[in-house]
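In what follows, a single structure is set out as structure tokens and then discussed.
Only one protein chain is missing from this complex, and each of the others stays in its spot.
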Amino acid sequence: MKIEQYQIDQHNDGLLSSHNNQYVYTKELLGEQGIYADEVVKALQDFQVAIPSWALGTGGTRFGRFSGGGEPRSLEEKIEDVGLLHALNRSSGSISLHIPWDIPEQPKETIQLASSLGLTFDAVNSNTFQDQKNQELSYKFGSLSHVDAGVRKQAVNHNIEVIKYGEQLGSKALSVWLSDGSCFPGQSSFVKAFQYTLESLQEIYAALPDDWKVYVEYKAYEPNFYSTVIQDWGSSLLFCQKLGPKADVLVDLGHHLPNANIEQIVATLMMEGRLAGFHFNDSKYGDDDLTVGSIRPYMLFLIFVELVDGMRRANRGSSSYAWMIDASHNVKDPLEDLLQSVEAILISYAEALLVDRKKLEQARSVNDVVLAQQILQNAFRTDVRPLVREAMRQSGGAIDPVGLFRQVGVRSELMNERGKITVATGL
Amino acid sequence: MKIEQYQIDQHNDGLLSSHNNQYVYTKELLGEQGIYADEVVKALQDFQVAIPSWALGTGGTRFGRFSGGGEPRSLEEKIEDVGLLHALNRSSGSISLHIPWDIPEQPKETIQLASSLGLTFDAVNSNTFQDQKNQELSYKFGSLSHVDAGVRKQAVNHNIEVIKYGEQLGSKALSVWLSDGSCFPGQSSFVKAFQYTLESLQEIYAALPDDWKVYVEYKAYEPNFYSTVIQDWGSSLLFCQKLGPKADVLVDLGHHLPNANIEQIVATLMMEGRLAGFHFNDSKYGDDDLTVGSIRPYMLFLIFVELVDGMRRANRGSSSYAWMIDASHNVKDPLEDLLQSVEAILISYAEALLVDRKKLEQARSVNDVVLAQQILQNAFRTDVRPLVREAMRQSGGAIDPVGLFRQVGVRSELMNERGKITVATGL
Amino acid sequence: MKIEQYQIDQHNDGLLSSHNNQYVYTKELLGEQGIYADEVVKALQDFQVAIPSWALGTGGTRFGRFSGGGEPRSLEEKIEDVGLLHALNRSSGSISLHIPWDIPEQPKETIQLASSLGLTFDAVNSNTFQDQKNQELSYKFGSLSHVDAGVRKQAVNHNIEVIKYGEQLGSKALSVWLSDGSCFPGQSSFVKAFQYTLESLQEIYAALPDDWKVYVEYKAYEPNFYSTVIQDWGSSLLFCQKLGPKADVLVDLGHHLPNANIEQIVATLMMEGRLAGFHFNDSKYGDDDLTVGSIRPYMLFLIFVELVDGMRRANRGSSSYAWMIDASHNVKDPLEDLLQSVEAILISYAEALLVDRKKLEQARSVNDVVLAQQILQNAFRTDVRPLVREAMRQSGGAIDPVGLFRQVGVRSELMNERGKITVATGL
Partner (left out) sequence: MKIEQYQIDQHNDGLLSSHNNQYVYTKELLGEQGIYADEVVKALQDFQVAIPSWALGTGGTRFGRFSGGGEPRSLEEKIEDVGLLHALNRSSGSISLHIPWDIPEQPKETIQLASSLGLTFDAVNSNTFQDQKNQELSYKFGSLSHVDAGVRKQAVNHNIEVIKYGEQLGSKALSVWLSDGSCFPGQSSFVKAFQYTLESLQEIYAALPDDWKVYVEYKAYEPNFYSTVIQDWGSSLLFCQKLGPKADVLVDLGHHLPNANIEQIVATLMMEGRLAGFHFNDSKYGDDDLTVGSIRPYMLFLIFVELVDGMRRANRGSSSYAWMIDASHNVKDPLEDLLQSVEAILISYAEALLVDRKKLEQARSVNDVVLAQQILQNAFRTDVRPLVREAMRQSGGAIDPVGLFRQVGVRSELMNERGKITVATGL
């Protein structure tokens, strides 16, 4: 299925008058504060969020999975799904693949398909947290950190293979989330697990093409419930320092202990020039993988305040970081959920762009805490949706992506095409 | 010091044109959604938040306190401070006293002073978490739950005395936050502590005037660090059930374990007809007592969504609940901080009033999770500040309370009057 | 496979001399403190822990499952597995079934098999957190709390059916863990969900045989990640109060928010006469379902201190409560894991029995906190393993259950019988 431009145009036409009113008002409101709405809109247009292939199907928990229908059954259908999203919001212009589920059998055709939908290939993801059929050695007790050199070798080779698949598609980074760890005190030696992992990562690092990066993700717990080999940003950074300049730290919002100040972690990593990018989602308890912005939108805003600050300090554009949604869609239509997530990201980014940095620094320099808070909240409380809609519209997308998605009956069409009880491959 | 109406009017005049633009726009925007801005404004005007006497001075931590200046030195000065706040925002129309620090020596004069500033007296608060000079028995190991009947009796008498002071001023409720608990496993018997506390509360309950209520607050921990006698809403409710219909549960936002779903607690208590009201504040880690809305504004909004829902179900107005700010102002001017808190409360309330309940119920009835989220977020993302400002303006308050507070130099005037190194009495 | 008594006797003979030394020493040590070791041993022998059918296979997480071999493929094989455990430790004398996976086709034969192994049937468990093949309506959006009356009816009927299966086997209780809740703010109405659930439970309650109980379990989160209908003990108790005297609260150690004081919850529920029993496990982060006692053994001890206290106050024996292990065996042999869990439970129980209650009350009555802590820690620090071993030995079990399990090669024998890649039915 494909959404045609005329469908988007028709949709926009119907909303345009109302949207224009809101956009003009917002533009004037911001103008009075010395902010150029056009520049914000431009920045929003440049902000592209990758969609991981595993997020296109219904997710589940250890207690089960309630599948929906019309889920993509192949790499091609996954690319088509992301194409649908991108057609709607013009902000999801890349896809992140997961090996072994997304192995490109015919890379050229795959690239061509993606190109035709305006998509590129983001970081490729290895997987050693499950055993695959016909796999020689098991990852039950770890992969890159395993006590058995044979298992480590197998996992290293898998990662190198993933790099090769990525190269074929034009990816420029390998993303490593290592589920290795232990479930019980005593089970493993923290130091040996670290050292083994380091050696494994060094082998992988050595196999990186010149213009590639490796992203080292951390996670406090799950699926191991006592310890994880890379438990926090400090561990990730330590690995990256030992690996070299091509290794950066990847932050997933759900991978922290309760109450963590994630925005400060972001600021610190950017200060060190070591932030790879983000896996966006939201959570209330653990790594709940909920829709971005659905639980703690103010925290997301504060993170973007740091991101904007860090990008300016480093003089880097948003496209030089890896932004991806990593959520699990258990009770919503996966595509609608992704549209809501992208919207939430852009809203937070827009709000962060409204922060009056000069005034903020001035307030900080005299410890005017009341004013500093007010400056942030003024940006956060501003209704920036007209800016986000305008950005999508100007880029050729829909003013109301979810609305149009429903209007044209995307899901039922996909169910017609693919069946009502398809289950997406991949986790 | 007093802020005169003409000062407010002048201030408002300068902002009126810009404010009117925003208000008119917002009114139209809401009108398109079938919402009458005027009704929201009216509801906001009716919402009054009590100010506790102990929040008027600089707060501190166990590591120290960095006092500001011009803090109130007497009950009269505390009333004057709340009068200043109420003059500015017209939403802080009552004061909550803390005995023994706020004993009214001349109740009539005290009432007269308060009335002249448009203030009434909210719930009175007892204190048994500190020892006072010349106190016969110590509360080191508890008060209402103490193993020694003599200490319990002393604490009961103190509470009854507090009721009497409250009666003189027109209060209608006693608020009991019990710091009793234990610091170490083994220190106390959970069951005995519960039973002693119940007996003590029953004595206090028996002393309540006919039209009074007692509010039973709970808290997960601090200042006791292993257990507290009333650790959660379930415990509070159990006490209230055993006490009788005049006992209701008081919720303080900071008194929960990490990640608690407070909005559900609120809904449950309202369903049971047992919600007394709220102590508003915000926090990131524990009972941090930060400015309302400064950390988790979306959670505050979700709580208000339940409050509005519960009030409608019970057919009760907002004035029939006890709303109070309970924060500690460690690094901000206490009065400015309180103005920010009241504003945040009204913003959340306004947003909650915008939620399209009919559409929400419809979405829920078909499990349209995407739409249900969108309905809430549509309300939350709307910039309701023009409504809050209009409510204050119409009530005779300032469009920008903090701005006017600074403009007329309230703090420096108070420092002139009271001294630069005053320390407010009370905690 | 079956372990013969002579195997156990041989095993014990080899360890007896060393064990006797330790037991005699411990007996004397306790004797000096006025404690009769024999009485403790007797109490330990009486303490029976149910094994749930789903714990006999390898567990997993949402990221996958690494199966072991020789897992039970049928209800009969599950009973045989529990029989093996009980033969080894004489403390696992009952099995808790999970419908629809454990439907007894020939109840008489099933009972006979169980009896021959010394086993009875504990509480039966319903399941509405997954959809079964050919199920008419889906539980994706809830079961007993579902907005659709048809789904609620189906779930109620399922529970009533479970009761009927249980009756056939001699069970006396239905255990309800309700996974219902919501993943996003707005998704469901807390109040309606509560009311629907209450109505559903009332129908189930009405179907309970005279001598049955229903256990109402609570859980803070997972598999729903924003709210659960029965989120904490307060909610559970509220349901039980409304249902009637046959409804009690079931506590699962892993179902709480971080840092919860579970021992106080236990004490409060026992005070109210509403504790049904326990689902034992351990955890570091969430509902990690780890081996009992592997992470927080002191907390487990403190819980047992309350259990012993509550049983004495209520003059009830340990057999009048429902004790069960509810863990997930992801990286250990499930049977070995269960043996370790039972041992940890008995150790904690033994330690709790050593607490000098009289001295403790005396210390509490004068707020001697140092001494109160010392009394508890004296019990906890005592090595009670000789008592636990003696209890098992006297009951006909093995002195070292895990040791004997390995010695006779239980797992490899089971793999021979059942195959190397069996996967236990049930979650």
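Chains: A, B and C, in written order; residue numbering restarts at 1 for each.
The working rule: a contact is a pair of C-beta atoms (placed from the backbone, for glycine too) under 8 Å apart; a residue touches a chain by one contact, two chains touch by 3 or more.
Since we're looking at a predicted model, the values are computed, not measured.
S.K.: Considering all chains of the complex, which shown ones does the missing chain contact?
M.R.: A, B, C
S.K.: Of A:Phe66, A:Trp101, A:Trp212 or A:Trp233, which one is in contact with the hidden chain?
M.R.: Looking across A:Phe66, A:Trp101, A:Trp212 or A:Trp233, the contact with the absent chain belongs to A:Trp233.
S.K.: Write down which of C:Leu16, C:Val191 or C:Val402 is the residue touching the left-out chain.
M.R.: The single option touching the absent chain is C:Val402.
S.K.: For the full complex, which residue in B:Ala220, B:Leu237, B:Met270 or B:Val388 touches the chain that was left out?
M.R.: Answering carefully, the residue with contact to the hidden chain is B:Ala220.
S.K.: From the list B:Thr26, B:Gln187, B:Ser348 or B:Asn367, pick the residue that touches the absent chain.
M.R.: Counting the whole complex, the residue in contact with the absent chain is B:Gln187.
S.K.: Touching the hidden chain in the complete assembly: which of A:Gly150, A:Pro185, A:Gly244 or A:Gly409 does that?
M.R.: Only one of A:Gly150, A:Pro185, A:Gly244 or A:Gly409 touches the chain omitted from view, namely A:Pro185.
S.K.: What chain A residues would touch the chain not displayed?
M.R.: Missing-chain contacts on chain A: residues 140-141, 147, 182-192, 194, 220-221, 226-227, 231-235, 237-238, 256-261, 263-264, 267-268, 270-272, 298, 302, 305-306, 309-310, 313, 360-361, 363-367, 369, 372-373, 375-376.
S.K.: Can you name the residues of chain B that touch the chain not displayed here?
M.R.: Interface with the chain not displayed, on the chain B side: 59-64, 66, 129-131, 138-141, 179, 183-185, 187, 220-223, 225-226, 258, 283-286, 288-291, 294-295, 328, 330-332, 427.
S.K.: List every residue of chain C that touches the chain not included in the displayed model.
M.R.: 18, 22, 25, 29, 32, 258-259, 261, 284-285, 291, 293-298, 331-333, 336-337, 340, 347, 367, 369-370, 373-374, 377, 380-383, 385, 402
Convention: only the chains that are shown with their structure count from here on.
S.K.: In whole angstrom, how far does the Cα centroid of chain A sit from the Cα centroid of chain B?
M.R.: Distance between chain centres: 39 Å.
S.K.: Round to the nearest whole Å and give the separation of the Cα centres of chain B and chain C.
M.R.: Spacing between the chain centres: roughly 43 Å.
S.K.: Where in chain A do residues touch two or more other chains at once?
M.R.: Each of 258, 284-285, 291, 294-295, 331-332 in chain A touches at least two other chains.
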